[in-house]
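Every protein chain but one is kept in place in this view of the complex.
We just call them A, B and C in the order they show up, numbering each chain from 1.
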Amino acid sequence: MSTFGTLFRVTTFGESHGKSVGCIVDGCPPGLSLVEADIQIQLDRRRPGQSNLTTPRDEKDKVAIQSGTESGITLGTPIGLLVPNQDQRPHDYSETDLYPRPSHADWTYLQKYSIKASSGGGRASARETIGRVAAGAIAEKYLKLVHGVEIVAFVSSVSNIAMPFINEQDERLFPEDFWELLNTIRREEVDKDAVRCPDKTVSDKMRERIHEAKEAKDSVGGTITCVIRNVPVGLGEPCFDKLEAKFAHAMLSIPATKGFEIGSGFKGTTLFGHQHNDPWVLKNDRLGTKTNNSGGTQGGITNGENIYFRVAFKPPATISQEQETATYNGVDGVLAARGRHDPCVVPRAVPIVESMAALVIMDALMIQQSRKTVASLLPPNPNIPAAMSGVIPKLSETQKQ
Amino acid sequence: MSTFGTLFRVTTFGESHGKSVGCIVDGCPPGLSLVEADIQIQLDRRRPGQSNLTTPRDEKDKVAIQSGTESGITLGTPIGLLVPNQDQRPHDYSETDLYPRPSHADWTYLQKYSIKASSGGGRASARETIGRVAAGAIAEKYLKLVHGVEIVAFVSSVSNIAMPFINEQDERLFPEDFWELLNTIRREEVDKDAVRCPDKTVSDKMRERIHEAKEAKDSVGGTITCVIRNVPVGLGEPCFDKLEAKFAHAMLSIPATKGFEIGSGFKGTTLFGHQHNDPWVLKNDRLGTKTNNSGGTQGGITNGENIYFRVAFKPPATISQEQETATYNGVDGVLAARGRHDPCVVPRAVPIVESMAALVIMDALMIQQSRKTVASLLPPNPNIPAAMSGVIPKLSETQKQ
Amino acid sequence: MSTFGTLFRVTTFGESHGKSVGCIVDGCPPGLSLVEADIQIQLDRRRPGQSNLTTPRDEKDKVAIQSGTESGITLGTPIGLLVPNQDQRPHDYSETDLYPRPSHADWTYLQKYSIKASSGGGRASARETIGRVAAGAIAEKYLKLVHGVEIVAFVSSVSNIAMPFINEQDERLFPEDFWELLNTIRREEVDKDAVRCPDKTVSDKMRERIHEAKEAKDSVGGTITCVIRNVPVGLGEPCFDKLEAKFAHAMLSIPATKGFEIGSGFKGTTLFGHQHNDPWVLKNDRLGTKTNNSGGTQGGITNGENIYFRVAFKPPATISQEQETATYNGVDGVLAARGRHDPCVVPRAVPIVESMAALVIMDALMIQQSRKTVASLLPPNPNIPAAMSGVIPKLSETQKQ
Partner (left out) sequence: MSTFGTLFRVTTFGESHGKSVGCIVDGCPPGLSLVEADIQIQLDRRRPGQSNLTTPRDEKDKVAIQSGTESGITLGTPIGLLVPNQDQRPHDYSETDLYPRPSHADWTYLQKYSIKASSGGGRASARETIGRVAAGAIAEKYLKLVHGVEIVAFVSSVSNIAMPFINEQDERLFPEDFWELLNTIRREEVDKDAVRCPDKTVSDKMRERIHEAKEAKDSVGGTITCVIRNVPVGLGEPCFDKLEAKFAHAMLSIPATKGFEIGSGFKGTTLFGHQHNDPWVLKNDRLGTKTNNSGGTQGGITNGENIYFRVAFKPPATISQEQETATYNGVDGVLAARGRHDPCVVPRAVPIVESMAALVIMDALMIQQSRKTVASLLPPNPNIPAAMSGVIPKLSETQKQ
């Protein structure tokens, strides 16, 4: 349904033809400074019309906080967020009254509900993602402020043009500079280029490919890679709510996604165990791993290393090119969808991926903070065998020696 | 946590050192014939010791129904399922009292809970999957009986040995025989070979690779492809509970998984929109698609075409080979895990993938049956504009002409 | 948290000091005619300023549908509902910056969140109930249209002035005219009097008592009785989600409530089993009960008889009378809350009780429609023993004889 999360919970609403889109964020920690500008920054990165690579609709997408704060401080109560719909042109898509768009949700929504929004994609519209991005921006603010969590997504491939790490493979699975990139990439660098790919050589080719697709009234897909740094250890719930399962759920809930891989992903299936395993090593005050093929989680629980994953986006279904297809009543014909459509969604999807990642981590963090706190309040239990407590002798004592 | 599903809901329990493992299946439709044998068949496919490819532990894994049925008929009440633990050898893994296994969950569980099962992997053990498989077998029985749903998973790659469709690409994305395979593959064919790969040439190579890994006290990963046929149209809930999001969640909750792709997946990101889109065409009494790059869902909702997806499994973390790593207290050393370990889990993971798929579909079906029924009871509403009802004129009327 | 329901799910937001209050209704059946007026009717019954019995604040409380409908028809997607806040006077309650109001939520909110809304009751304000009432109006529209469900609540006592059925007791637990009242009472009759008590003699005394309280800058409590007719059989989920458990949850979530009883309630605990049991009898085409001490459910599941329950409301905590109490920092003093306060909330709480009742039934109905539909699709099962199918021979066959 339209709710995501257990303790930090977002519920979204809105289609493009209604008065507004938005969401309710329930469970936000109280005492956090929060004003519209904190949220607007990610909405601006998501909205169409940012560059000539995206749809020319210049939606303003200005968010207004309805509740849950006073004097710019969160109260702990539900935060209502509203973004008015401005640039509505009802029935801009009139051919689609006759033809369900190939690979779009027109027909499946009709089958599900026996009714559909006539004015476009309804909830399958990219406009639905506004609520997610707004909510994610709040989660992210907390995570950054309290734990220094950094979430950076970037475009790693467009069509068959990919950053080298995707297809190349060396002894450490990915080339050396990929690991460096994970450690250092910042959102500012990503945004330097409209394509949002941090590799200048590659991004030039991507831009060209997107323009070609636009010219041809066609569309192209791509992938987004996301890294999350400084995630606290211990997040993720066995067994069904492993953190990677939650990430996968979150990412595949974004429109147009077809795949998800974390850490070594599909490429890692070709390694032997002795190559894939990440050996333990003492780092600062705790264990860490020498390599990071696991991608930051083991057994579904964060180990403190960088989390990184990649998400596949298909080429957008709505294209202006003529397509041979059938009408709702099964008559063969030709559809050329009018209107203004994104030839490629991945640049705009970057903040959506980041936001969904923030929602996953924030919720997992809140659940783990509960487990950790309730366990920590138990009196010391001398009956716990050494083999169950893991650290023999205590790490700190060892270091003193 | 340990519960999956909304209306058809499974909750699992159990580690390898306890008295039993099992689950509670809540929400099963009443009136279904159900005896232990219906469940045992999938448990037998999951259990170790089936062939010399897997661990030699000969666990019996006999399930006993505790509740929810009478005279072999389901009552609609929770079904308690129990599988006693038999072949326990406490502390077979004693080196792991000192060393957290690289890439295993020993250390992350300890961090999460400040305590861990000394006798092995705890809930991160593959033994946890017994409850899922048992529950999935019940879901599958209903789906097959009522809707003719067929769920067949098979091993599509082991290490770098892959079935041709994975790396080859033709105009239709996958080679022709792949599409045929999706239509025809049956579980009996999959089980003819211990590797559970239906391509004899490929499976011979896979077997050899697994034996090599076993000899070398090493392990290998692989991928499983799953096809689901005859799924009713309309399943999946926008926006966060798109069916592919639920599949991704379910699959990434299986131990050792690192990736998920549905339909065209990562490969499909390289296509243009006009290549990737699945045109509509009249099939029997309703619309269908000419191609199926979407993989059976559009906008997160099933369209009646075959659902197919692929899941990545890393090489198992526990290997008997010596590994340079650190102890819990951060001292460098060498770990060689004793005991009997699977060199490759994908053959045994086939029924796990099928079971999780069945759980996802069954739950989505039950939710959609509610939506459909409540909507169907509304009196005819003459105010619904034609453009919102999609079918103009009614498909049936058209066909009469 | 701020979400209620499983398949028909409402999430609310809003305090009195923010821009708006409202809710998202997720899971509404598609194809239902729905315009603002359908919702406004219950909001108008809830709002202050309806009579001189309630607070003089004349809040307009005009609802605007943001999403989920097109051309006045529900789409099955989330319905965003917004009610702007108009009559805000920030810091009208300034004494309460120093003094937590006795028996109000000021101090507990502060303890929970370490922060509180300075401008009044925050989420503990009666204004929070607007979202519930709006959502309930939608549920009610469906229930009435499809199943003829009638939900009527009325004020059954104010202070110690009670309708006769509350304290009197005859052989059938309640006096004869109470049972008649349950069968016949309509909302129009309830609204004839500002007190919303359908017994004219009693309501006159109630009105007088409320005026006395108002004069004395004091407040009075009361009870609301609610009857629900024509509820389908089979609603309610064993074991934790018995329908009465859901009603109790819903009612005790309304501000200022202290008690709930269904059917015979507390009075029924004094009867013997042979008096309390409701014997079965053939009614029309199915079984019904001669008496209805059960109040419409047995084992937590509806039996088709009238559901009736009673809810206790304490006197409102905010009074203008001087009260000896302590400041936030523990200094004894005297608080006289300025501002305009309801001397008695029960007349305005009538639509809130009705709305929460509608939400409970609608959600239970949607869950049961799923169970019923999936079970009905199973092929006839000849293995079901007669003793498990209950009806031997079929009721319909018996009646034919």
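Operating definition for what follows: contacts are C-beta pairs under 8 Å (C-beta built on N, C-alpha and C of every residue); 3 or more make two chains touch, one makes a residue touch a chain.
What you are looking at is a predicted structure, and each value in this text was computed from that prediction instead of being measured.
Student: Hey, which of B:35, B:64, B:334 or B:386 is the one touching the hidden chain?
Tutor: Only one listed residue reaches the unshown chain, and that is B:64.
Student: Decide which residue listed in A:210, A:231, A:287 or A:367 touches the omitted chain of the complex.
Tutor: Residue touching the chain left out of view: A:367.
Student: Identify the residue among C:159, C:230 or C:306 that touches the chain left out of the display.
Tutor: C:159
Student: Using the touch definition from the top, which of C:2, C:42, C:66 or C:203 touches the missing chain?
Tutor: The single option touching the absent chain is C:2.
Student: Which residue from C:7, C:81 or C:105 sits in contact with the chain not drawn here?
Tutor: Considering the complete complex, C:105 is the one touching the chain left out.
Student: Determine and list the chain B residues touching the chain excluded from the picture.
Tutor: 1-3, 9, 11-15, 17-24, 26-27, 30-31, 64-71, 73, 75-80, 82, 112-119, 122-123
Student: Could you please point out the chain A residues that touch the chain left off the display?
Tutor: 6-7, 27, 29-33, 70-73, 76-77, 142, 145-147, 238, 365-367, 369-375, 377-379, 381, 383-385, 388
Going forward, only the chains that are shown with their structure count from here on.
Student: Averaged over CA atoms, how far is the centre of chain A from the centre of chain B? Could you give it in whole Å?
Tutor: Centre separation, chain A to chain B: 23 Å.
Student: When the centre of a chain is set as the mean of its C-alpha atoms, what distance in Å lies between chain B and chain C?
Tutor: 43
Student: Mind checking the centre-to-centre distance between chain A and chain C? Centres are C-alpha means, answer in whole Å.
Tutor: 39
Student: In chain C, what residues contact two or more other chains?
Tutor: 27, 30-31, 70-71, 73, 76-77 - these are the residues of chain C that touch more than one other chain.
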